[in-house]
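Sharing a structure here in structure tokens format.
The complex is shown incomplete by one protein chain, all other protein chains being positioned as in the whole.
A and B label the chains in the order they appear, each numbered from 1.
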Amino acid sequence: MADEILSTIDYKPPRRRWLDTPVEFRRGTWCYGAKAKSLEAVGLPNPREWSPDQEDWKLPPNWREILLEGLRERLERFRSLRLFMDTCVRCGACADKCHYYIGSGDPKNMPVLRAELLRAVYRKNFTLAGRIMGEFVGARELTQDVLKEWFYYFFQCSECRRCSVFCPFGIDTAELTMIARELLNLVGCNIDWIAGPVANCYRTGNHLGLEPHAFKDMVDFCVDELEEVTGVRVEPTFNRKGAEVLFIAPSGDVFADPGMYTFMGYLLVFHEVGLDYTLSTYASEGGNFGLFTSHEMMKRLNAKMYAEAERLGVKWILGGECGHMWRVVHQYMDTMNGPADFLEEPVSPVTGTKFDHAKSTKMVHIAEFTADLIRHGKLKLDPGRNDHLRVTFHDSCNPARAMGLLEEPRYIIRSVCRHFHEMPENTIREQTFCCGSGAGLNADENMEIRLRGGFPRANAVRYVREKYGVNALACLCAIDRAVLPPLMEYWVPGVDVYGVHELVGNALVLKGEKERTTDLRGEPLDRTDDDEDL
Amino acid sequence: MALVDQLRERREAVLERWLDVALGDYPEETARFLRTERDQFANPVGHSTRRGLEGLLGWLLRETGRDEAQALLDGIVRIRALQDLSAGRALAFILELKELIRAELAAEIEAGRISQEELCTLEKRVDGLALLAFDIYVECREQIHRIRLEELRRASWAASRLARERGLSSDQLARQEGV
Partner (left out) sequence: MGIRVSLFAVLALILVAYVGVALLGLELLFGVIMPYAAMAAFLAGLVYHVIKWARSPVPFRIPTTCGQQRALPWIKASEVDNPSTAVSAAARVALEALLFRSLLRNTKAELADGSLAYRWEKWLWLGGLLFHWSLLVIVLRHLRFFTEPVPGFVNLLRDLDGFLHVNLQVLYITDIVILLAVTYLFLRRVVIPQVRYISLPGDYFPLFLILSIALSGILMAHFIRVDVVAVKELAMGLVTFSPTVPEGIGAIFYIHLFLVSVLLAYFPSSKLIHMVGIFLSPTRNLPNDSRRRRHVNPWNYPVDVHTYEEYEDEFREKMKKADIPVERY
């Protein structure tokens, strides 16, 4: 009896090649399937009720043809895909760079294998060698098991691009994941956590599905809170024609804790420099879960930004702190929905700085805007008001690896905080570790995979916490602000998560403000006079 | 204390074998990476496991307090509570230490240089660790569930406050609408 129990506990799956190991849907690692109503709302194919852990995925009868035809089409449309299918030499440089692999140990989470899932089908159907020699050259048929494996692993990639930094050929798993998810969407295999926000965003302008009056209420709520802390009443406007600047933030900053404190920081900065700006309820979402669905869906959601800027007659657009939003704005928006010739080249009305680097897209990142303000001495700052925080900075994947926004936020943090400590070199900047929940994977049913994937990041935070007593993790992304708190709670208790502009909001001395006794969260200030370790 | 002395002498060997056992729960291609990659940031799982086991061995030999054991175990169990391992498998490595020590010291035991009594005392301490680990494991699992609930609250914290004020429908708060 005892032996029998031991042997079941000892059970270890027999060693097999990865090609022969079908995927097992273990609880905690996968996300619920997209609901029919979400797909219907935006006209995506095969709406139905289904669940990934059931045997029958209710695929259309010709699902195989649809996928192969879809793959052929994309091979013709994306040189990236074509190249990445052909050029990998399986050197293994990427293998230990993926946070999901490092945290889960599942070998199929090695970026090279994630890509091989797609490559194997490509070889079988689109190369002569694959057709003739089959598995010998790593080719395999597209079966339902393979499709399920795609779903499992391409919704276990956060499109963070860390592996791409180390690849000698620049093979970008994010690009492959985007295309694989696009294929999966052709047969209705999206996840609920992405499809739901997409449907909401399409209709109401933001992921939460807040209707215009509710969105305004949320902002008003922030305004009230701010008045309580600072004694100053800021006055944002909505859908106002003729404003100079349209400001778009990720909607998570408007309604979620702790994102809303970052939003308060934006409002304070704008108020202080007297920026002539408006918010929009129609384009009330900076984030874009279309990016995690398909290129087309990304374009459909993103279109609102330029459309609204044109309708309101603003001169240029300013964007809030968000990761994947900036991937879309920086690398896709102008190409997809431009040219934005109805806008003007962005110029800071406060400092006169021409944002030459954004002269075509006409959209400026708020970290660029604020860094410029600080540099020109336009903000009166009292960094001592952040003395209760010992800060470290998490580079969000997209601003780091799809933009290169590395120094701007650091410059801001150094200006508004007196205790700032970097995490180890191989975990920040272009080598930054993902939060583990990017690319639409911040659902709650897959919490275990999120905590695993976030472990490398948390581990680096733990290091600076132990070494310098860090208690604040600053970041530049709304998803980070949503998902890092649980990650910290599990791995590094005692570290809270802050947006960069929340720290600015704490330090910013407003004209006519009252004596501040708390930070924006209502936490008491704790000025330390002597100890400065910048 | 022949046993403790012997173990102290062979600490490295025991540690390496124990690591093999603990990391042996991972697929082979991963186990090797976890085992050999010494960078604590590139390989947090392997690093934490090694550091934890090292500490636990020391704890067994030094007989210090429960708090220290708790902290050491937490470093390992917190990781294993999240992996694709059943609860039994996740904690088996602790009990397997007993067998491992007996194997490592087989010659000494055979020759009677280590008394059964000493061995029993040590094994009881290992059992104690296993029970402690069980507590931590359960706490971790409960924490994961608490975190899930807490996150839902956070994601729509302001929205639900607003909804309460305005009496919006519950559909507005449905889970897929929080991001």
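The rule is simple: contacts are C-beta pairs under 8 Å (C-beta built on N, C-alpha and C of every residue); 3 or more make two chains touch, one makes a residue touch a chain.
All of these numbers come straight from a predicted model, not from anything done at the bench.
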Q.
Using the document's definition of touch, tell me which of A:Asn62, A:Thr87, A:Thr143 or A:Thr528 contacts the absent chain.
A. A:Thr87
Q) Which of A:Ala358, A:Leu379, A:Val504 or A:Leu520 sits in contact with the chain that's absent? A) A:Ala358
Q) Which one, A:Leu67, A:Val165, A:Leu246 or A:Val416, makes contact with the chain that was left out? A) A:Val165
Q. Of the listed residues A:Ala36, A:Val137, A:Val273 or A:Val350, which contacts the missing chain in the full complex?
A. A:Val137
Q | Where the missing chain touches chain B, by residue | A | 28-33, 37-42
Q: Touching the hidden chain in the full complex, which residues of chain A are there? Just list them.
A: 18, 43, 75-83, 86-93, 95-96, 107, 110, 112-113, 116, 127-129, 136-138, 161, 164-172, 175, 202-205, 211-213, 216-217, 238-241, 281-282, 295-296, 299-300, 303-304, 307-308, 311, 329-332, 334-336, 338-339, 353, 355-361, 363, 368, 371-372, 375, 400-408, 411, 424-426, 429-431
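Convention: only the chains that are shown with their structure count from here on.
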Q) How many angstrom between the C-alpha centroids of chain B and chain A? A) 31
Q | Contact set on chain B toward chain A in their complex | A | 25-31, 33-34, 37, 39-45, 48, 78-79, 82-84, 86, 88-89, 92, 140, 143-144, 147-148, 150-152, 154-159, 161-162, 166, 168, 172, 175-179
Q: Please name which positions on chain A make contact with chain B in the complex.
A: 9-12, 15, 26, 29, 35, 38, 95-96, 101-107, 192-193, 195-197, 200, 207-210, 214, 217-218, 221, 251-252, 254-258, 260, 287, 289, 424, 426-427, 442, 444, 447-448, 451-452, 455-456, 459-460, 463, 479, 482-483, 485-486, 489-491
